[in-house]
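Notes follow once the structure below has been shown.
Missing here is one protein chain; the remaining ones are kept as they sit in the complex.
Labels for the chains are A and B, by order of writing; each one numbers its residues from 1.
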Amino acid sequence: MIGGAARLSRNDRLLGAAGGFAALVVLVGFGAIVFDLFQTGTASLSIPFLVGKVENGGRAGGIGPVLISTGMILLVCLAVALPLGTGCAIWLSEFASKIRFARAITAGIDLLASVPSIVFGLFGMVFFCRTLGLGFSITSGGLTLACMILPIVIRTTLIGLSGAPSNLRPGAAALGLSRVSTIRHLLLPVAIPGVVVGTTLGISRALAETAALIFTSGYATRWPEGFDDSGRAISVHIYDLAMNVPGGAANAAASALVLLLALLFINYLATLLADRWLLKRIAPTSE
Amino acid sequence: MITVENLSIHYGNLAAVRDVSLDIPEGKITAVVGPSGCGKSSFLASLNRLTDLIPGAKVAGEIRLNGKSDIVNDPGLDLLELRRTVGMVFQKPNPFPLSIRKNFELPLLEHGISKREIPGRIESTLREVGLWDEISDRLDESAENLSGGQQQRLCIARALALRPKVILFDEPCSALDPLASGVVEDHIAALRGKVTVVIVTHNLAQARRIADEVALFWVRDGAGCVIETGPANTIFDRPKDPDAALYFSGARG
Partner (left out) sequence: MSPSVNDRVAGAALGIAAWLCGGISLLILIWVGVEAIPALNNDPGISSLLGDAHWLPGSVREPQFGMLPILAGSVLVTIFSIIPATVAGVGCAVFQRFYAPKWMRTFLRRVLELLAGIPSVVIGFWGLVVLVPILQKWQPPGQSLAAAAIVLAIMILPTVALTASTALKNVSPGLFRAAAALGMGRARTILGVALPTARRGIAGGVILAAARAIGETMAVVMVCGNVAQWPGSIFDPIRPATATIALEMSYATAGHRSVLFALAFFLVLVVGAAVGWIAFRKPSTPHRR
């Protein structure tokens, strides 16, 4: 404790009150958002809602196809981002012999992390949908999201790898262990917590994303017939119901509640895992 | 026999070792001594090309193992094979955070030793370092549970299991308590005649006790170099170099 813990002057108490008020605003604001969504969303929330097909533009029916599309987009996203991201992180930490190259790649990844999501949407639209000829599809949406979450996966994997004891690498090299064995048997076990945390954070970012998907995976509400089919993610569904479908607010609220609950759970999991495994190595979120 | 000729090591623009030439006799124990920061450890790391791991490190000159291919410059050199032949034990014990058995299996399998042979190798090398009776019943426990001295002997055994021709020791006792240090030192001394040993040490008394040959490193013109070499039984008594004389008498360094 600082500044005379026993007796607080008037100024001290005033500053405390101001700070406390700010904290109260945050708590009340958060509470209000969650409460409002619960209140408006629980009415339409039911099992049939979760598995039923979308009817009447979303005003009626459920969100079954939307959840399936969301899952498929996520699947494509992770299938690409995980190997690519962990591979990139391993190369940066274990193979990059020229510091210049590593710096260039890191700068590219930092820039990638700063790109606004709507820009990812435009990029996905011209690059994946048109240049690569994938069309408005679940694949295009998943690939766009993969670009978006790559920086998260790479960063957390790097944090995980940096947790390896410093004498591990020279020790392994001195025994003539190949890099492949060193990575597989000694470094990956250390890095896996980072990969897991990165995956959870990546999933939460991908699930929350709307702007990048509007122009890549499209709006279709039918049951998706394959990865080359268009399909709307749940966030796009919420947006569309709220903005373009008069009378869609009730189902939008229920969908928002589903998304919110899923994300609160996943984020809670990520913080828990990060606290336990990465300890204080993820700076901004740790105490 | 290791022949080192005109060896220089730079880190970026900084010279760590300059123009070192040294013959390291086969089957003997050669101690590399000198004050800290004089390039002893850099020199040692160049013998198994562990300098490759240090970003910006550049090595020039020649190192030949038994007159064969040049460790520094040969483009076709198999690094992994070199490091099997030239083992290394570090200042701080560095067992892998795995079971004791895995600590042996990982490098042995890497170098093509069959699974059947491995238990025998583990037993024989653990016996060589006097660990077998202490830990034979807990080979599947984590190596990190061992005491510091045991860990260091495990690391020596792990290096020995690859049947190296040379083992490099980088101040292997300086992180251990005196008792454990003595045990480890005895087992290093026992390697005489079996493998070529190069040991870097701060401890002159230790060098006196176990070395056959001694090379004294010193900083001249901002870089490490060898200022005195000779058999251990004479070098301490009749050094030619004035700095060496002061260092051995305890007045310098």
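The rule we apply is simple: a contact is a pair of C-beta atoms (placed from the backbone, for glycine too) under 8 Å apart; a residue touches a chain by one contact, two chains touch by 3 or more.
As the structure is a prediction and not an experimental result, all values here were calculated from the model.
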{"item": "Those residues of subunit A which, in the complete complex, touch the missing chain", "value": "2-4, 8-9, 11-12, 14-16, 18-23, 25-27, 29-30, 32-33, 36-37, 40, 83-85, 87-88, 90-92, 95-96, 104-123, 125-127, 131, 147, 150, 154, 178-181, 183, 204, 207-211, 214-215, 235, 238-239, 242-243, 249, 252-253, 256, 259-260, 263-264, 266-268, 271, 283-287"}
{"item": "Residues belonging to subunit B that touch the chain removed from view", "value": "78-80, 110"}
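Please note the rule applied: only the chains that are shown with their structure count from here on.
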{"item": "Separation of subunit A from subunit B, taking each centre as the mean of its C-alpha atoms, in whole Å", "value": "48"}
{"item": "Interfacial residue positions of subunit A with respect to subunit B in the complex", "value": "97, 99, 165, 167-178, 181, 185-186, 189-190"}
{"item": "Contact footprint of subunit A on subunit B as seen in their complex", "value": "48, 50, 52-53, 55, 79-84, 87-88, 90, 92, 94, 96-98, 102, 106-107, 110-111, 155, 158-159, 162"}
